[in-house]
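Pasting a structure below so you can have a look.
After this line comes subunit A, so read on.
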Amino acid sequence: MSLTPVGLEHYLVVSAALFCLGVLGVILRRNLIVMYMSLELMLNAANLALVAFSRFNNDLNGQVMVFFIITVAAAEVAVGLALIVALYRKRQTAHVENLTTMKL
Partner candidate 1 sequence: MPENFPQDLAWLILLLPLVAAIAITLFTRRFPRLSAQLSITAVVLAFLASFSLFLLMQEPLKIASHAEATALSWLSIGDLKVELGLRIDALSLLMLLIVTGVGGAIHIYSAGYMKDDPGYARYFACLSLFTFSMLGIVLANNLVMMFIFWELVGVSSYLLIGFWFAKPSAADAAKKAFLTNRLGDFGFILGIILVWATLGSVGFDELQMRLGKAPEAWAGVAALAGLLIFCGAMGKSAQFPLHVWLPDAMEGPTPVSALIHAATMVAAGVYMLCRMFFLFGTHSVWPASLGFLNGITALDLIAWIGGLTALMAALMAVQQNDIKRILAYSTLSQLGYMVMAVGLSGPDAAMYHLATHAFFKALLFLGAGSVIYACHHEQDIWRMGGLKKKMPVTYWTFLIGTLALCGVPPFSGFYSKDEILAVASRHSVLLFILATAVAVLTTFYMFRLFFVAFLGKERSENAAHAHESPKVMTWPLVVLAVPTIFAGFWGIQAFVGHALHPQEAVHSGNFLETLFAPFSHAPLAALMGLGAVLFGFSAASSLYANTEKDPLPNMLGGLSRAMRDRFYFDEIYSGLITITHEAASKLANWLDRWVIAGLGVRGVHGSTEILGRALRLVQSGNLQTYAFLFVAGLVLVLLYALN
Partner candidate 2 sequence: MLTSIILIPFLAALAILFIPRNFRFVIRVVALAATLITALIAVKLFLGFDAATAGAGGYKFIHKIPWVESLGINYFVGVDGINIGLILMGALVAFAATCVSWEIQTNEKLYYVLLMVMTGGILGAFASLDLFFFYAFHEFALVPTFIMIGLWGRGENKNYATFNITLYLSLGALIALFGLIALYLQVPAPQRTFDIVALTEYFKANPMAVNAQHFIFPLLLFGFGILVSLWPFHTWAPLGYGAAPTATAMLHAGVLKKFGLYGLIRIALPLMPSGAQHWLSVLAILCLGNILHCGWVAMRQRDLNQLIGNSSVAHMGFAFLGIASLNLIGITGTVLVMVAHGFLAALTFGLSGYLRTQTHTLDMDKMGGLLKKLPFIGVALIMAMMAGCGLPGFANFAGELSVLFGAWKGAFGHAQWFVVAAAWGGLVIGGIYMLRAIRDVLHGEGAEKFPDAKDATLWRKAPFVVLLVALLIFGVAPRLLSDKIKPAAENIVKLSTAGAGGKSFEPLKVTERKVARATQSGAAK
C-alpha cells in the first residue's frame, strides 16, 4: 500500500480547520479565558499556514514571520491575561455576557 505524500493542501486544510475552531471558540464560548485560548488557536493556525508555505515554496521568509508572530503572541498573552485578571478582580466574573458596559 502506498501512502500519498503529505502535500501543501493537507497543511492548509489543517490550518483552516484550526482557524475555524478558533473563530467558533471566540464567538460561542462564554468564558474569557477560553475565548483567549481560542484566539491563540487562531494565531497558531496562521503560523502553521506560514510554515507550510515556507516549506513548500522554499522561502525562509515565512518561518521568520512565524518567529515574529510567536513573539507578538507571547506579549499579547501577557498583557491580555493581566487585563483579564484585573477585570475579574473588579467584576468578580469572567463571563463575557456579564461584561456589557460598552453598550451605548
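Behind the choice of candidates: all candidates are chains of the complex that A comes from, given by their letters.
The definition used in the following text is that a residue touches a chain if its C-beta (ideal position, glycine included) is under 8 Å from a C-beta of that chain, and two chains touch if they have at least 3 such contacts; residues count from 1.
Not measured: the values here are computed from a predicted model.
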Identity of the candidate that touches subunit A (this complex; choices 1 or 2): 1
Sites on subunit A touched by candidate 1 in the complex: 23, 26-28, 30, 35, 96-97, 99-104
